[in-house]
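Shown here: the complex without one of its protein chains, the others still in place.
This part shows chain A:
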Amino acid sequence: MRDAVTNRFKVIGTRSVRPDGIEKVTGQANYGADYSLPGMLWAKVLRSPHAHARITSIDLSAALAMPGVHAAITSDVFPDLKAGMEDSGEGEVDFHDLSCNVMARDKVLYHGHAVAAVAATSERIAEQALAAIKVDYEVLPHVVDIGVAMAADAPVLHQDMFTVGLAEPAAAPSNIASRSEISQGDLAAGFAQADIIVERSYRIPTAHQGYIEPHACVVSVNQDGQVDIWASSQGHFMVRDYTSKVLGVAVGSIKVTPAEIGGGFGGKTTVYLEPVAAALSARSGRPVKMVMTREEVFRATGPAAAGIVNVRIGARDDGKLTAMDSEVILDAGAYKGSPAATGARCMYAPYNCDNRRTVALDVVTNTAKTAAYRAPGAPQAHLGVECVLNEIADSLDIDPIDLRLLNAVDEGDRAFFGAKYRAIGLKQTLEAAKAHPNYHRPLANGQGRGVAVGFWFNFGLQSSATINVHEGGTVAVITGNPDIGGSRASMALMAAEALGVPLETIKPHIADTESVGYNDLTGGSRTTFASGWAVINAAEKIVESCRQRAAALWEVDVETVSWADGAAVCAGHDPLTLAQLAAKADVTGGPLTASASLNAKGAGPGFAVSLCDVSVDRDTGKVDIISFTALQDVGKAIHPGYVEGQMEGGAVQGIGWALNEEYIFDSQGRLENPGFLDYRMPVASDLPMIDTVIIECPNPGHPYGVRGVGEPPICAPMPAVTTAVNHAIGAHLTTLPLTPERVLAALDSL
């Protein structure tokens, strides 16, 4: 399977020019904020000045009376949805909570929570009108720290929230939304077998995905109730479905046209503005545009969850793991739904161990509702396990990669989350890391090295594709997933491969929700896997149709017609190319077109390894990354350049989370650093060139061997960086980010 998949391709695996490149570098591509309509209004949102307060009254009258103001709303315009989790393709959503997050009802739960909105003829008038809205609040005690939020005397956000998953039903409301546990074997016996036990507690800060493009949309509701949305998101079908729920209107009355997306990383997997703009458009009879400011993005859109990860691991002298016990506590923000349980399922996934347990706690705080950030929950969870494994390796004087190889899972092993692995490339990736020159570079004084492994499940889910072959032989490949990480290129490559035609003849398009079958959102590293599979299936239908048409033209049995290099072939006849068959489409059955939809099974898990070398300035505490190597089993790399881009991006985001990025709140629960000047993401000058190594262990569950690529790269950098810093200074820092202040304090304490 592996050799067959790796060696059989003609187009796949090439570094083709990106189909959307020219439009993007010349500024012609349309992002969410680039859309405008005649008669359009601008809308702005009034946001809570308090971290926790009861809304006692809202008076819109003065705002509505202002010249130029056409509509103003509160949450009263949205139906009060029933609470409870509903399946939404990727995981579950409580649409009552989602609606309350779009616009607060009786309480505001975080500073920046939307309270009201105004649509006016200009942005300036809309902003002035916000100031005329009178809101009375009863300020309540707040809590922004998950450790504090779990205390018995903490302010409770939701009086109707009782911890789910306890052995006995909870007697009182709590900020702990749920507790879940998985265990195997006998922990006590496992620790009793251990020659060494290391136990640590790690703190991970809230970090934002930091996408460049703020959330933006234009919405027009006509007099028939038809809702047209142009928006940037990770899934326009998701925008349609979620907006439908929040507005209480039929899915069929909403059409969403995808804008280009300027980054998402999981942060654009929900809606904030679209239902508000639709409600304002319905009331004003005019199209409405909304664009968040950078400050709004930081204050009111989902960052990644802060966390506390407690880890205890035991091992024998030879490095064999005997017991692993962990607690993953993640911050959901204002509404339940942190990825704690997901992270807990990832943290042991790379290793075999007979005795282990994870406990996951989902905790709410008076902060913005968190959202996914690549492999949600996995980076936080991996930080704890991987750092402790490095410490065990140090104590036992075992090479940290050898320790991992000794315990690494392979095909046939049962993953901690339950299923048995099919073909996986963890060991190959670890061996490649050990052989890499960067792993053998001598370290100078003040330098340190760290190694870590990351894991992500990868997803399948629903995808659709349509292929239209034009006269002349050009091919339109139409899918329904926003292109975040190069999916246009991968769709084109897979279509060209399946059809056997030159890549240049393929034109990939991303259609609106009315023009292609349903697609789950772009996330979970599913698009190249699942949407690509739909493209392959549609292309194979085209090939089959071409064989039948050629057989009819040649007056031969279709079974005597084969397909090779983009042409129908039959002994005794000149080949008929796709272009030639398209030219005869009218007399052979009509337009040459095919569609395919699937709910893809067989997603192959991905493993990544990070190697990091740092240099620490002992006078200032500043950490410099001097070498970073990202290695990953990607299945089959459809477009290696894009795959490397994903690996580099994940590495940089993980480095930023480890060293610099964090939400800083004041005593009133207000975010103090809602901008890129004070929220310090790494820039090019902060980083070395990221070395990437692609390992190709094809996924047996996909016709071309594809695994997901986008999530694993962010899982391992935090522990690799943290370990490198600890090695450099001889300390055991466990609270991130590793700011100069923290590093200096650690040095001072030695």
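Everything below uses one rule, namely that contacts are C-beta pairs under 8 Å (C-beta built on N, C-alpha and C of every residue); 3 or more make two chains touch, one makes a residue touch a chain; residues count from 1.
As a convention for this text, contacts and distances are computed from a predicted model.
Student: Just by its UniProt name, which of "Biotin carboxyl carrier protein", "Transport permease protein", "Sigma-B regulation protein RsbU (Phosphoserine phosphatase)" or "MoaD/ThiS family protein" is the chain not shown in this complex?
Tutor: In UniProt, the chain excluded from the picture bears the name "MoaD/ThiS family protein".
Student: One chain is left out of this view; which of A:T322, A:N481 or A:S525 touches it in the full complex?
Tutor: In the full complex, the listed residue that touches the missing chain is A:S525.
Student: Who touches the missing chain here, A:M161, A:V246 or A:A341?
Tutor: Candidates A:M161, A:V246 or A:A341; residue touching the omitted chain: A:A341.
Student: Of the listed residues A:K24, A:R54 or A:K420, which contacts the missing chain in the full complex?
Tutor: Checking each option in A:K24, A:R54 or A:K420, the one touching the absent chain turns out to be A:K420.
Student: In the whole complex, not just what's shown, which of A:S183, A:Q226, A:S395 or A:Q668 touches the removed chain?
Tutor: The one listed residue touching the chain not shown is A:S183.
Student: Please identify, in ascending order, the residues of chain A that touch the omitted chain?
Tutor: Residues of chain A in touch with the missing chain: 85, 87, 90-92, 165, 167, 180-184, 264-267, 269, 337, 339, 341-342, 345, 357, 359, 371-376, 417-422, 456-457, 459-462, 523-526, 599-603, 701, 711.
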